[in-house]
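My questions will all concern the structure given below.
One protein chain omitted, others in place.
Naming follows writing order (A, B and C), and every chain is counted from residue 1.
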């Protein structure tokens, strides 16, 4: 599609949008803008409005809970919980590896223990084991009322950076 | 944001968009349009352009591989692979349950075995065990060249539909 | 076999036993004796010479590392590590449930991170989530030099005691 056609399609969608749709469009547009400013990050991270922080050997990512990430009964989609867990645990591993090493997820297991509701999700990750070939991590996702919604463990392979 | 402001923001983003950004905007807009037509589905499903099919006791979901779902090294984000697995296995469970029952993911484990590349991902799910309280399922994600990229097992709790 | 035949077989085995065999026979016999005294416990627990303790919301089981539980390269068999994890996490769940409830393992995942060697294994379990239908737990197995050898999470179904 040309830029002209894109603009035309946007107009059409905005015209038909109800309040929730309008909010979602705003979130997506602001996410895209973030991505244009930070070309290195992923679209997913930008669209989820993820904010990460590394402190005291933990890596934490926070995302707002919006209609975009919810399933049809207004609970955060288990796949999004998995996405924030994978990103947070992977982010931790990249922080503790030397600059010439990277990591890929080898396996991840998630226990879903409470529904993802509220205004915000916070994912906190810790190292369980750092070996020469792999790093094993733990991740926990909390609601803003402090309730644990998911617990995860994962294994990351250490690889040489291209 | 008002509809007027949204349109203004869209114009700005489209103006600055490079070719990839333009393609991503097109995908998001078309996804939103899909959601407007099918209000019952989730935004995630619409934005991923997911197409599902139930046949021969298997539930299958296909999604195109686009920059939106890739990490910063152009491989499908593990969280998206988890999302399609959760959706496909959950979709299967809903197909085999009676209409007054629903299901929620209790736990999911994923083994990532090859990078997610190519044009399309296909996720196929099967039932491992159907009990009174839970259903245990298996899910596999394939590239369009037939390579398995991820294998998963999950447990779903059966609940009464509100 | 009659008691007479059993005794005959024992004589034969003891006669042919090398030093390690002799030690293993001693361990098995002492385990059996323990079982005769404590009929409620399982043979596995008796044969493993397991000692459990509940304290500060944690349940701990210690077992000596002997040739019986090792694989053919003198490292503790992963299945035994799984056994002590299942027993310790299950023991924890039974401690925190009311007397009319019991629990069965629904799923367990183990990450093996270091070889099981040394004189003794200590398994410590904690509660991750206590719900109405399930309890999710964490278990860790340590060598006597403090090295973590395995990390596990598990889900237990709560059932009514017969």
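Quick note on the criterion: a contact is a pair of C-beta atoms (placed from the backbone, for glycine too) under 8 Å apart; a residue touches a chain by one contact, two chains touch by 3 or more.
Not measured: the values here are computed from a predicted model.
Novice: From the touch rule at the top of the page, work out which displayed chains the omitted chain touches.
Specialist: Every shown chain touched by the left-out chain: A, B, C.
Novice: Which one touches the absent chain: C:15, C:132 or C:160?
Specialist: C:15
Novice: Pick from B:35, B:109 or B:143: which residue touches the chain that isn't shown?
Specialist: Going through B:35, B:109 or B:143 one by one, B:109 is the residue touching the chain not shown.
Novice: Provide the residue numbers of subunit C that touch the chain removed from this figure.
Specialist: These residues touch the chain not displayed: 1, 3, 6-7, 9-17, 21-22, 24-26, 28-30, 32-33, 35-36, 40-44, 47, 67-72, 77-80, 82-87, 90, 104-112, 115.
Novice: Considering the whole complex rather than only what is displayed, give the residues of subunit A touching the chain that is not shown.
Specialist: 106-107, 109, 133-134, 155, 157
Novice: Kindly note down the residues of subunit B that lie in touch with the hidden chain.
Specialist: Touch set of subunit B with respect to the missing chain: 109, 111, 113-114, 128-129, 131, 136, 138, 148, 151, 153, 155.
Operating definition for what follows: only the chains that are shown with their structure count from here on.
Novice: What's the rotation, in steps of 5°, that superposes subunit A's Cα atoms on subunit C?
Specialist: Value: 180 degrees, nearest 5.
Novice: So subunit A and subunit B: same face meeting same face, with over half the numbers shared, or different?
Specialist: same
Novice: Please list all residues of subunit A that touch 2 or more other chains.
Specialist: 109, 111, in rising order.
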